[in-house]
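All protein chains of the complex are present and in place, except for one that has been dropped.
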Amino acid sequence: MKKIINDPEHVVTESLRGLAAAHADLLRVQYDPDVVIRADAPVAGKVAVISGGGSGHEPLHAGFVGPGMLDAAVPGAVFTSPTPDAVQAAVAATTGEAGALLIVKNYTGDVLNFETAAELAAAEGLEVRSVVIDDDVAVADSTFTAGRRGVGGTVLLEKIAGAAAARGDSLDAVEALAHKVIGQVRSIGVALTAPTVPHVGSPSFDLAEDEIEFGIGIHGEPGRERTKAEPADVLVERMVRAVAEDLPFTRGDRVLLFTNSMGGTPMIELYLAHGIAERLLAEQGITVERRLVGPYITSLEMQGISLTLLKLDDELTELWDAPVHTTALRWRA
Amino acid sequence: MKKIINDPEHVVTESLRGLAAAHADLLRVQYDPDVVIRADAPVAGKVAVISGGGSGHEPLHAGFVGPGMLDAAVPGAVFTSPTPDAVQAAVAATTGEAGALLIVKNYTGDVLNFETAAELAAAEGLEVRSVVIDDDVAVADSTFTAGRRGVGGTVLLEKIAGAAAARGDSLDAVEALAHKVIGQVRSIGVALTAPTVPHVGSPSFDLAEDEIEFGIGIHGEPGRERTKAEPADVLVERMVRAVAEDLPFTRGDRVLLFTNSMGGTPMIELYLAHGIAERLLAEQGITVERRLVGPYITSLEMQGISLTLLKLDDELTELWDAPVHTTALRWRA
Amino acid sequence: MGCTANGVAAALRAAAEVVAEHRVELIELDRAIGDADHGENMNRGFVAIVSSLDQSVPGTPGAVLKLAATTLISKVGGAAGPLYGTGFLRAATSVGTESEVDVKTVAAALRAALEGVQARGKAVEGDKTMVDALLPAVAAAEQAAATEGADVAAVLTAAADAAAKGAESTVPLVARKGRASYLGERSAGHLDPGARSTALILGALARAAR
Partner (left out) sequence: MGCTANGVAAALRAAAEVVAEHRVELIELDRAIGDADHGENMNRGFVAIVSSLDQSVPGTPGAVLKLAATTLISKVGGAAGPLYGTGFLRAATSVGTESEVDVKTVAAALRAALEGVQARGKAVEGDKTMVDALLPAVAAAEQAAATEGADVAAVLTAAADAAAKGAESTVPLVARKGRASYLGERSAGHLDPGARSTALILGALARAAR
């Protein structure tokens, strides 16, 4: 393993020091437990929007802290969900009368730790709700399993919930919108290489030179299916089909297309894939009305991409377009 | 080689199709020769700022096309400078009475091709100047060699020259400012892994599991020195020293610190390195007044980082802060 | 016979040692069907428990278990943190404020831990989780506790042996809970890391009690 780190045990905290130094205008960092908080929090009268999860997916979540998006992000150890006391610290630093919405990616660890934190917060008289996002179509859904994972849709959900809170929506309204987004967003990922977790020191899985993982998660969990590498045209078509058929998205739909790099994929490949997806959706009569292209929810240095489709309507489009000022997403601000 | 591409020969053009589809509000793409042009070009009365170079360094340069930065970007084949006719096409699409400034990274190929283009443009009566940026301290400078390479400083130069042109500076003034930036910006890079050029199919160089290249270029050119991998604290200190001693930057200086990922380095490591650099500069009494952290000038999927320091004054700071709206850099717009 | 507060503390130290020794093994098990952090997570938690105990040992077995529970909850994260944390917390509550624990108390504490893990994680036997180690352990402990003349060591040994077998039994299973469930059929053929850590910890507790 070659990484630009010191002791693997301190990699998250040391990285947060750099984040804090770089963006003091936007955010502040509390340590032990580690929490990233919007510089001007708590914002009076506003619903706090909080998310978090294991580290290693940057810019998710800390890169989305700031006006128009998250009030706080709770980074766990690499690929490990944060603990309830850290989530509680985020709630304490950001949440007032208007309450807080916790955005939780659907992994057993995240769900359990955020659940515990929400209980603790409720015990202190704060109104805290949580929503669980589970947009990954690679995983077969069932109430008897852990269900689908939360992946790329999380970025879009955080933006839209953050915009709703920023315009003054109540906790009920922000929560309802979050459920709406969760209901109409779907994603699929693919990996060409494996990430290496610092404390492990070797790649999370082994892929032969001609193999890819289709339906990869964002934690180096092996995907659903290991297949031969394919030309981009073939691969992206499989991905678009997997996503578009799941909801299903149909002719006449207006969508946001989010083409995401898992970290190690160069932009030249990412845009190439994005172009193919745009073409295929146009052929299906689906109108791509907004797009996001870049590394926004990553898996350390893993090479791969994910595609996320969110069905849009006027309200979601307006919330997506609303001003946002974070380290990773910024417009009209 | 595993990449999300079709035929290596068409990777640049296919990627540009995705770029065009994603950002029709900001830019348009002309093909064969391939040029990326600001959507509303030519902007009447404004000096056009144009740059370009081999592809594989995205978002440089096409990601910086838009209001407040570049009027056009000229992408060559991967790691190969573009040809004069492509540069000429960019000039033709963007340049009016006010003339154009070509920002050229100091590589023999780039210099020769842009030089030829400038001659051809002059022959058509257009006022076209070029500046050559050579900020890489890894390379020993001499008039008897190819000189220093243009690396990270290019991003800062494009932003500042673009802002000067946007505020209405004359070609003389923009050119003078560009020379000023070139005079006071320095960079150093390091690689942990090698990039793989699509038409080559294997890594550009071989590094043992415990080796790094210190002073790497952005084209997979081996660096000046191959050393053992080191903890981040040691490595970043060597980098800061190499840059800070070159100009030299001294106590009391105000600087912009640009911590750049070469593509494959995760953000968690990048911010960790940035934090160390901030600390070291503070210890030296150098005030980091602005910062840029992210993958802005990359080398495909290469893992590694570069540090760039630009000495600031009020004017440069103001130009850095000026509104910019491109796919990769955006603020106050 | 580790049934006082100090005895429980010593047993937890023994567990911490075993977890540290098996850190890489647990990482590798989790790498195969999860995200390669279980060994790191558990080790982080138990290192923190030991350093808490180094500061001071609470006065009763229940208080020691509660300290372990809150430490695991606040240090481990992931799925294992809340699950083990809840398990220890329920065990602590079950033990109450007595200054010594006997065989019945131990068996009841294990049952309480199992119920806590199942309440939080909703896993049943055969889902390929730590429940597959803990559930037979509880049954074995209860049986041993009902045996004439059994001491705490005997009860924990019975639990540990059953847990080890239970853990092994996860190998052919297809996971229905936790991260391994994403793998579907591909999760079969691998030992569940959480079941393994449960067996390791019970083994350490049993040895400490002898």
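So that you can tell them apart, the chains are marked A, B and C in the order they are listed, and the count of residues begins at 1 in each.
By definition in this document, a residue touches a chain if its C-beta (ideal position, glycine included) is under 8 Å from a C-beta of that chain, and two chains touch if they have at least 3 such contacts.
The shown structure was predicted, so the numbers you read here are calculated from the model rather than taken from an experiment.
Asker: Which of the displayed chains are touched by the chain that has been omitted?
Answerer: It touches the following shown chains in the full complex: B.
Asker: Looking at B:G66, B:G109, B:G153 or B:G264, which makes contact with the chain not pictured?
Answerer: In the full complex, the listed residue that touches the missing chain is B:G109.
Asker: Among B:K3, B:H61 or B:H219, which one touches the chain that has been omitted from the display?
Answerer: Selected residue, touching the omitted chain: B:H219.
Asker: Sort through B:K3, B:R17, B:R38 or B:R149 and give me the one touching the missing partner chain.
Answerer: For the chain that is not drawn, the touching residue is B:R149.
Asker: What does the interface between chain B and the hidden chain look like in terms of residue numbers?
Answerer: Those residues of chain B that touch the unshown chain are 33, 54, 76-85, 107-109, 112-113, 115-116, 138-140, 144-146, 149, 197, 199-200, 204-205, 217, 219-224.
Methods note: only the chains that are shown with their structure count from here on.
Asker: Among the chains, which has its CA centre at the largest distance from chain A's?
Answerer: When every chain centre is compared against chain A, the largest gap points to C.
Asker: Using CA atom averages as chain centres, what separation in Å is found between chain A and chain C?
Answerer: Chain A and chain C have C-alpha centres separated by 32 Å.
Asker: I'd like to verify one number: the distance from the centre of chain B to the centre of chain C, where each centre is the average of its C-alpha atoms, in whole angstrom.
Answerer: Averaging C-alpha atoms per chain gives centres 54 Å apart.
Asker: Distance from the CA centroid of chain A to that of chain B, rounded to the nearest Å?
Answerer: Each chain reduced to its C-alpha mean, chain A and chain B end up 29 Å apart.
Asker: Pull out every residue in chain A that's touching 2 or more other chains.
Answerer: Residue numbers touching two or more other chains: 78.
Asker: Give the residues of chain C touching no fewer than two other chains, as numbers and ranges.
Answerer: Correct list: empty.
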